[in-house]
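This is the structure, below, for whatever I ask next.
Only one protein chain is missing; all other protein chains are in place.
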Amino acid sequence: APLIRLSDLDDAAHAVLDPRAWAYFSGGAADELTLADNRRAWDALRLWPRALRDLRGLSTATTLAGRPLAHPLLLAPVAWHRMAHADGEVGTALAAAAQGAGMILSCQASQPVEAVARALAEPGAGPLWFQLYPLARREDTLALVRRAEDAGCEALVLTVDAPVHGVRDRERRAGFALPPGVGPVHLDGFAPPPPGLEGLLALAPRWDEVAWLAAQTRLPLWLKGVLHPEDAVLAADSGAVAGLIVSNHGGRTLDTAVPTAWALPRMAAALQGRLPLVVDGGIRRGTDVLKALALGASAVAIGRPQVMALAAGGALGVAQMLRLLRDEFTVALALAGCRSPADVHAGLLAEGPGGLPTSTPPAGR
Amino acid sequence: APLIRLSDLDDAAHAVLDPRAWAYFSGGAADELTLADNRRAWDALRLWPRALRDLRGLSTATTLAGRPLAHPLLLAPVAWHRMAHADGEVGTALAAAAQGAGMILSCQASQPVEAVARALAEPGAGPLWFQLYPLARREDTLALVRRAEDAGCEALVLTVDAPVHGVRDRERRAGFALPPGVGPVHLDGFAPPPPGLEGLLALAPRWDEVAWLAAQTRLPLWLKGVLHPEDAVLAADSGAVAGLIVSNHGGRTLDTAVPTAWALPRMAAALQGRLPLVVDGGIRRGTDVLKALALGASAVAIGRPQVMALAAGGALGVAQMLRLLRDEFTVALALAGCRSPADVHAGLLAEGPGGLPTSTPPAGR
Amino acid sequence: APLIRLSDLDDAAHAVLDPRAWAYFSGGAADELTLADNRRAWDALRLWPRALRDLRGLSTATTLAGRPLAHPLLLAPVAWHRMAHADGEVGTALAAAAQGAGMILSCQASQPVEAVARALAEPGAGPLWFQLYPLARREDTLALVRRAEDAGCEALVLTVDAPVHGVRDRERRAGFALPPGVGPVHLDGFAPPPPGLEGLLALAPRWDEVAWLAAQTRLPLWLKGVLHPEDAVLAADSGAVAGLIVSNHGGRTLDTAVPTAWALPRMAAALQGRLPLVVDGGIRRGTDVLKALALGASAVAIGRPQVMALAAGGALGVAQMLRLLRDEFTVALALAGCRSPADVHAGLLAEGPGGLPTSTPPAGR
Partner (left out) sequence: APLIRLSDLDDAAHAVLDPRAWAYFSGGAADELTLADNRRAWDALRLWPRALRDLRGLSTATTLAGRPLAHPLLLAPVAWHRMAHADGEVGTALAAAAQGAGMILSCQASQPVEAVARALAEPGAGPLWFQLYPLARREDTLALVRRAEDAGCEALVLTVDAPVHGVRDRERRAGFALPPGVGPVHLDGFAPPPPGLEGLLALAPRWDEVAWLAAQTRLPLWLKGVLHPEDAVLAADSGAVAGLIVSNHGGRTLDTAVPTAWALPRMAAALQGRLPLVVDGGIRRGTDVLKALALGASAVAIGRPQVMALAAGGALGVAQMLRLLRDEFTVALALAGCRSPADVHAGLLAEGPGGLPTSTPPAGR
């Protein structure tokens, strides 16, 4: 059966996954209010279609920080693809290559970055980026950075929204643990974090870490998990950051955190174009992609649908998912009267009830 | 059993229609959020009844662009009536004639405009209009226009909100295809659109097409599917357009497009009376008709209920549907203290929560 | 079993009533949105409790247009009590007398005003008022007025919100008709309305009728069914009206009319105390009564619960219902820090989300 819509992948994955793996991939923090909000916030935005525009030569092609892309769809970093399907991250990468999508590999990948890089090494393929969390010892972090550089990654992504594990009720209820044979292929042999919460908090990344990390690599450094406009300004002021991924970790860390569709325009307003923005969280429809661009993003990243598609159909499933989303985005562009992503602008969003929220974020302390 | 309310027709049609036909007639784009919004937006408007007004001689009679009508109800263009019932478009037209309703015939009709025109040729009948999409060759378009003119159509309607097919999940899930024996009787022998999306987009109507088309015919030219106030102004400025049908294609093209009840007052405010407005999308109650007039429409058009009524009861079913809606509208007029459609005004709508949304559309680019 | 809350009476009545009688008593117009809104609007108002006030001597006693009442609860006019229970309107009146409640008798009562008046003739009983609709001949109206005067009624109530019958889907679906033995004991022998909608509309009351009626009687004349602030001002300006009952006929006439809790403060603001206000529609809790007073009403009227209580338990059931509501109101007064209805004021209502709507009604035409 053809894939009708991305959310159908949830049922398909649910049917084949071990309940614990399902709990891990699908769940969010606590009452999953932010998880639900992420979706609802895109849905709640209303669009003004435009009529009678010249659509000849319509194309989804765009650029991200100067890098040409066939379309603005990236795969967000998601851990343990082999827990979803034997194809693992390499399968996902093959699909991304076939569909021209960029891929951000998690440092908690279950297959090595070198193999993933090879799978993506196709003409016209999107970029491979490498995501990392701070490690207990700087030398371990450096080793990881070098490995990513050597594999040909085009950027590093430091995730900053998870200094501690979120309150993951669903995982705890399901008794989640990594299955045998799935493990962190990039972290083997590294020093474990110091024990307990104290230890974890000592590792929590800080602005000086960001500066240090940026100084160690020739790759552009992105931060993932920034939501507050003030933190966006701090990132721009730091001079160390190449771009930001507006994310609440798919609702897996702080429950009742603002949805990303709500934070994005406030980030964009605070930054005034000083840094490029990618957004993730609940992107499931071509219209969501259109709205993200209208709110100031240069591209979007897709989390859960990639592992749901992988679980349900392996590499082919991921390719179908990307293809469908891109097709929907093409239709959305045409109906909004835009010939390319660059044509998308805030005027496509309706204001007021059900439209673009208008209040500004409060000043922090 | 007598018909109690228009929405009961859905169940009745569902019971008799082939599931694929049902999916086609009832469905909308993607998650059908705009489909649901269209209804909700009328429901959400609150009315101020007026008391103790003089109601003697109350009548639903009105005019549309100067043309007298027994009431402000039109039938929106809906394709393939013979897929609903053997009576087809001719049956619908007989019902319209009996009830004094105007009818806009789709160019995707399954019965010829000449037969439909004959069915409507009754004293006191409403007007017949002909709806078209741009064709691959101008000479084909011209041939179609001549045929509509010759059949006695009183206006042409160019639909501008569907340059590409919407993301129709429900149809795809149902595996919709036209059944044998139902087909486009007006498009036979014309050049097919160039293949693929590119081809479709090359056909997408543009403002210069509108000017060209208006110049080819002595009939007034309406545009259907305009939602953005700025496009309304462009239409008025073009000098080629006789009126606008405020429509999102019944939620079948761009999902999460603004509901028509929300766009209508903004269109009216932008136009300041320069063009007459008809609105469609979710009109199911006499109070919806009253609200549409209060928001600036001269008349309303009814989409799905006509094919649901046709499926459930043939021509007679359509007549009952029109009769019921007109009766409800009469009651609504009386309870709102209005003696005629001309008496209806914005002051009947309550402002604020649950009332008339007040924010203005953003400036486009 | 003791009565726990007024809304439980619905189930109790549903269990004993003929389905057609149930449809008649419980139903509203069309989709019953106003019916539901009436309740929701009271529920949505939020209260500020006050602490540490002096509550010694707390009492529910109040006055209505100078007439002392044991509490601000009246029974709204509801037709055909004998269809609910053999005790009929006389049973309802006995309960009202026992509980000190006023009663507004419908001209569509199934028992004569004289018998009802006798049942209410108790020391400390609330007032009996007589409600009427305009009749086809003025002499018939006058005869009815004299009869009400002679029976000792203290006021006349002209219902102005039902010039035509509402769109009563539920009644039509149930096939409602008056059962044998229940009929209009006050209208026998009067001229029937002229046939059809035309006839009905010719009878629709107008402002000059109001003036004429007021001139024929020594009783104060109230209007029932006024919602628009402008009509309130017209009533005050007329000089013929003693007070207004803010009502949408319990959601039985114009569906999507504003809920009464929303209209009431706007009426009060427009009137600036020139006329006393009674409100009905969805009053089911002691806190609803408190809110009604806080929004500007001098008293409230109760519609459906009286017939539901009558159906479920005869006269005794009505008495229990009134007793419970009065007890709840006493508790609400105490918790709001008020020693009497006169202490209730707008400051008890919270503003903003879920609070008192603040927008003003639009100017009419």
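So that you can tell them apart, the chains are marked A, B and C in the order they are listed, and the count of residues begins at 1 in each.
Note that in this section contacts are C-beta pairs under 8 Å (C-beta built on N, C-alpha and C of every residue); 3 or more make two chains touch, one makes a residue touch a chain.
Everything numeric in this text was worked out from a predicted model, so none of it was measured.
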item	value
Missing chain: touched chains present in the view	A, C
Candidates A:Pro205, A:Gly286 or A:Gly313 - the one touching the absent chain	A:Pro205
Touch with the omitted chain, as defined above, among C:Ala15, C:Leu55, C:Ala121 or C:Ala191	C:Leu55
Residue numbers in subunit C that touch the chain omitted from display	2, 4-5, 43, 45-58, 285-287, 291, 328, 330-332, 334-336, 345-347, 349-356
Interface residues of subunit A (partner: the chain not displayed)	30-31, 33, 37, 160-161, 163-167, 169, 172-173, 197, 201-202, 204-207, 209-210, 223, 225-228, 230-231, 234, 248, 253-259, 262-263, 357-365
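Just so we're on the same page, only the chains that are shown with their structure count from here on.
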item	value
Where subunit B and subunit C overlap in contact partners, by chain label	none
Relative orientation of copies subunit A and subunit B, as a Cα rotation angle in degrees, nearest 5	90
Distance from subunit B to subunit A - Cα centre to Cα centre, in angstrom	41
Centroid distance [mean C-alpha coordinates] between subunit C and subunit A, Å	59
Sequence positions of subunit C contacting 2 or more other chains	none
